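Missing here: one protein chain of the complex. Every other protein chain is in place.
== chain A ==
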Amino acid sequence: MKAFELVYVVEDDWIASVVTEMLLEQNEAFGTVRKFTNGQSALNALRQATEIPDLILLDLNMPVMDGWEFLEGFSALLLPKRVPVCVLTSSIHPNDIAKSKSYKEVAAYFSKPLDDDTLVQIVRLLG
């Protein structure tokens, strides 16, 4: 039994999402990874999903629907269980960090790049 059976990666940068997926797959705590290139497609998937993810890794700057709008839509969803969101972004803007904390759905804020240490932290925090 893995700590996070299903993980959503919401990230428009193809390389970043592939790298994230690889790292997650190499770590025993994480199971299946589903990638979305913007907030809208992730939100659509959540609305229709039969299987609710155990963790969402969310980028902020994305076209069509960015991370903030995703969080607005996400917090309005009625999900059968609580799904922790970790913001994973290149932004170090203090406003972004402060704004993230204002969402109760956001469990943590991480700066890219994602690495094994960060994954260990996520497991310790949320696993």
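Definition applied: a contact is a pair of C-beta atoms (placed from the backbone, for glycine too) under 8 Å apart; a residue touches a chain by one contact, two chains touch by 3 or more; residues count from 1.
As a convention for this text, contacts and distances are computed from a predicted model.
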For this session: Write down which listed name, "Electron transfer flavoprotein subunit beta", "Multicomponent Na+:H+ antiporter subunit D", "Energy-coupling factor transporter ATP-binding protein EcfA2" or "histidine kinase", is the UniProt protein name of the chain that is not shown.
Result: "histidine kinase"
Problem set entry | Residue in contact with the excluded chain [from A:18, A:49, A:79 or A:98] | A:18
Seminar exercise, completed: Missing-chain contact among A:49, A:64, A:79 or A:98 belongs to A:64
Problem set entry | Positions on chain A where the hidden chain makes contact | 13, 15-16, 18-19, 22-23, 38, 61, 63-64, 66, 69, 89-93, 111-115
